[in-house]
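Here the complex is missing a single protein chain, while all its other protein chains stay put.
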Amino acid sequence: MKVVETMVQIPLDLEKIRLDFPILHTTVNGKPLVYFDNGATTQKPLAVTRAIETYYNTYNSNVHRGVHTLSQKATIAYEESRTTVAGFINAKPEELIFTKGTTDAINLLAYTFGKQFIKEGDEIIISAMEHHSNIVPWQLCCEDRKAVLKVVPINDKGELEMGEYEKMLSDKTKLVAITYVSNTLGTVNPVKDIIALAHARNIPVMLDAAQAVQHIAIDVKELDVDFMAFSGHKLYGPTGIGALYGKESWLEQLPPYQGGGDMIKTVSFDKTVYADPPLRFEAGTPNIAGAIGMAAGVKYLIGIGLDKIATTERVLTEYALEQLSSIDGLRLIGTAEHRGPTFSFIIGNSHPTDVGELLDMQGIAVRTGHHCTQPLMDLFCIPGTARASLSFYNTPEEIDRLVDGIHKAMKLLKK
Amino acid sequence: MKVVETMVQIPLDLEKIRLDFPILHTTVNGKPLVYFDNGATTQKPLAVTRAIETYYNTYNSNVHRGVHTLSQKATIAYEESRTTVAGFINAKPEELIFTKGTTDAINLLAYTFGKQFIKEGDEIIISAMEHHSNIVPWQLCCEDRKAVLKVVPINDKGELEMGEYEKMLSDKTKLVAITYVSNTLGTVNPVKDIIALAHARNIPVMLDAAQAVQHIAIDVKELDVDFMAFSGHKLYGPTGIGALYGKESWLEQLPPYQGGGDMIKTVSFDKTVYADPPLRFEAGTPNIAGAIGMAAGVKYLIGIGLDKIATTERVLTEYALEQLSSIDGLRLIGTAEHRGPTFSFIIGNSHPTDVGELLDMQGIAVRTGHHCTQPLMDLFCIPGTARASLSFYNTPEEIDRLVDGIHKAMKLLKK
Amino acid sequence: MTIKESQDRIIEDFAAFEEWTDKYEYIIQSGEDLPPMDPQYKTDDNLIRGCQSRVWLHADFKDGLLHFTADSDAQITKGLVSLVTTVLSGQSPADIADAELFFIDAIGLRSHLSPTRANGLLAMLKQIKMYALGYKVQQAQKN
Partner (left out) sequence: MTIKESQDRIIEDFAAFEEWTDKYEYIIQSGEDLPPMDPQYKTDDNLIRGCQSRVWLHADFKDGLLHFTADSDAQITKGLVSLVTTVLSGQSPADIADAELFFIDAIGLRSHLSPTRANGLLAMLKQIKMYALGYKVQQAQKN
């Protein structure tokens, strides 16, 4: 597949789209920036920054319980943002809790679900490819509730061992918490099967969709998933905002997480009555600008077309895979059949940091290190990887620059 | 005190300062906006929105552990923001944890301090004038730890009964958590005495400074306070960001709150080692733009001069107090000797909502309701109040418009 | 008068007002004109709790028609409650169930129907519709 061929298959006018992202036109170390660290955080279209600016400059106000005009406007915008983000995954607004991000969402669930449903000896299932944010909250939960954390192993390609998973499910299992897409390996997990197998035993499933919502159109009803967590900042939105989706029937059963303003019906020193979901789980002044910005990001994506985004990313993925695989001495970590546009690699016995630095000198931003998946690094017996994670606004030429950059780095590192 | 006299005493060029706040030049219901809901959230100077915009458009990237240039820039900016906000209260950066806001900060403390130090039968002291955010987390903590929540009463003027407080302190007391400034009554509490009395018994004190940092220059070292919580959005900064200050010696002793990326040293499925404070308490991708915006807001205030802000607000407070007190049939709720620019009032037996709505029709934004202090409302036997809360960017003429507005509302409501 | 007619009349009244104060005077006066609610009906069951103000609503079914008595602790809400009950009281369950209440929007007080307002008015309207539907079904079964 040549670059020209590849470009023909891309259904988006990338040059035009890139105008929406001012940062893509900056330079790093004297070279035009190639931003391949989208797995860590995506860049923001002007639609997002402008929505935030408009909010602050024209209708900033605290939400809920205010009768004055600005407060009404801000409340309506905040609640409409909830509706927009919920609609994006085909959920009802009542089923969408705004959180600080994926990590906050998983902690919220681990605490409240743990408190309500997890008893001594119970089991929670995660996988070997989880991000620390989907490991540590469950470790803390299991420690607290004297429960057991079970880990689904993966094969050499970085795919879940579904047979092992099936065997792990038992009457002791109270929750399955697994990532939809691996942030390190790029693996897209068979979530439908994961959910079906768990539901066959009436076990609820939480998906860590931090690396999924920006690449795959998700319909929570069709998936029949019970809980799902994701971050705004990886979805072309602001930092400090994210969401936890939960089926109404589940959310109703969960006790509050944080206490404070907005999450209560009535407070007295003797007895406090909590509000219904989702407000029950949103204590304190929410990240109003964050929610508005997140909704603006979601609307921007819908405007471009989720199908076109998916096609573009598939083409880029194939091209990158082909190009990277052709580099002698480069080892891809994660070669799953079903994958997203995320490529972890190591070069000979080079340290990923060196590779990252030499690419940075050429204006190419990749992440290096363990990507918050230390257990996975231990499994592959490597200290870390360099990771190029792509977005629909990346171009085939940028992939060529990466390949050239890697060659140059290899030469310097004598690999 | 007449309006002209008052204006002479104000050391700031308000007209010039108001140019920094675009929203102050908008209209509501056809009248120029008078924004007196600063207690709920303050408006944002251009310095803040521009800092956020610059971040997103020129160096947006995830922080920590990145070697590429953008990530380095973002990390440095994030950590410099920590230094700026810490410096604002004379704390060391290691003592400042970024949180979602005051509510998040208090919940963080209630959970971690509770887990580490609170046992069955222990006591935590709060006061009768606390915001729900400084009540409910302690209720949840006491419920969890089987501890007892003690409430310092207040007098008719809305001042703490310091004698009662002193009597309440005992060997069972493990923590005092009290507000610095009441969001409903405007009362400024004698925090030095509160801290001295607690420290005499080696009891740590947490201050809820959500309504204090924006009005009073605070030096945590001089105060010798152990913990302090505050919000960015009430300090002319963005929503979704705030801080918990904690003395190093205390923070070191606290277990983690949320689990996830960034708060760990090493993770394995067998054993996870947590990072040192403050990162130990900042799981997941932080609100990077929020921290940068909060620091920009703090720098803006320092640029204006905290002393000038304090003087301006004192003059405005005196003028407003005089003008409001002169309204026949208006009852101030909260008449403490030491007070900030926050005025809760009721008019005859009118419902606060009616007053709020009629003021809104005149372009004047006040908050109405219980202000998240239901127990306080119960104490005063009222359903709520209308609350005008001022900032240094408000003017004496705006106070005049409020007074006129109240007269008009009274006429319509026949009070 | 039909539900539509009495709404049109209110809208007509409001059309004459030049000042927003006239509008509010009218609304507040309507609240004062509302016949006092029998204390026995001011029960928790009849209470519709908004976040800010409270509304009590009681329905009577007589001779095939629904009659509402209501109250609120806030004057403006009470005025609006009064207008709504004036429009809907004495109508048949079927007519009430099918009615479209356009007058609130037309007189510029739509914001009072916003779920974010939480003054009880929206909840009261829902409650009225529920009563009406209930009686409508009941009558249909009888016939």
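For clarity, chains are labelled A, B and C in written order, and residue numbers in each chain start from 1.
The criterion applied here is as follows: a residue touches a chain if its C-beta (ideal position, glycine included) is under 8 Å from a C-beta of that chain, and two chains touch if they have at least 3 such contacts.
Nothing here was measured: the structure is a model prediction, and the numbers come from that model.
*Asks:* Based on the whole assembly, the unshown chain contacts which displayed chains?
*Replies:* A, B
*Asks:* In the complete assembly, which of A:Val191, A:Leu358 or A:Leu376 touches the absent chain?
*Replies:* A:Leu358
*Asks:* Of the listed residues B:Asn57, B:Gln72, B:Asn90 or B:Gln253, which contacts the missing chain in the full complex?
*Replies:* Answering carefully, the residue with contact to the hidden chain is B:Gln72.
*Asks:* Which one, A:Thr112, A:Asn287 or A:Thr368, makes contact with the chain that was left out?
*Replies:* A:Thr368
*Asks:* Mind listing the chain A residues that contact the chain we can't see here?
*Replies:* 29, 350-354, 357-358, 361, 368-369, 383-384, 408, 412-414
*Asks:* Applying the definition given at the start, please give the residues of chain B touching the unseen chain.
*Replies:* Residues 63-65, 67, 72, 75-76, 79 of chain B touch the chain that is not shown.
FYI, only the chains that are shown with their structure count from here on.
*Asks:* Compared with chain A, which chain's mean CA position is the farthest off?
*Replies:* C
*Asks:* Based only on mean CA positions, could you tell me how far chain A sits from chain C in angstrom?
*Replies:* Computed from C-alpha means, the inter-chain centre distance equals 47 Å.
*Asks:* Cα centroid separation between chain A and chain B, in whole Å?
*Replies:* Each chain's C-alpha centroid was found; their separation is 32 Å.
*Asks:* Once you find the CA centre of chain B and the CA centre of chain C, what distance in Å lies between them?
*Replies:* 40
*Asks:* Can you list every residue of chain B that touches 2 or more other chains, as numbers and ranges?
*Replies:* 29, 353, 357, 368-369
*Asks:* For chain C, jot down the residues that touch at least 2 other chains.
*Replies:* If we look for residues of chain C contacting two or more partner chains, we find 51-52, 119.
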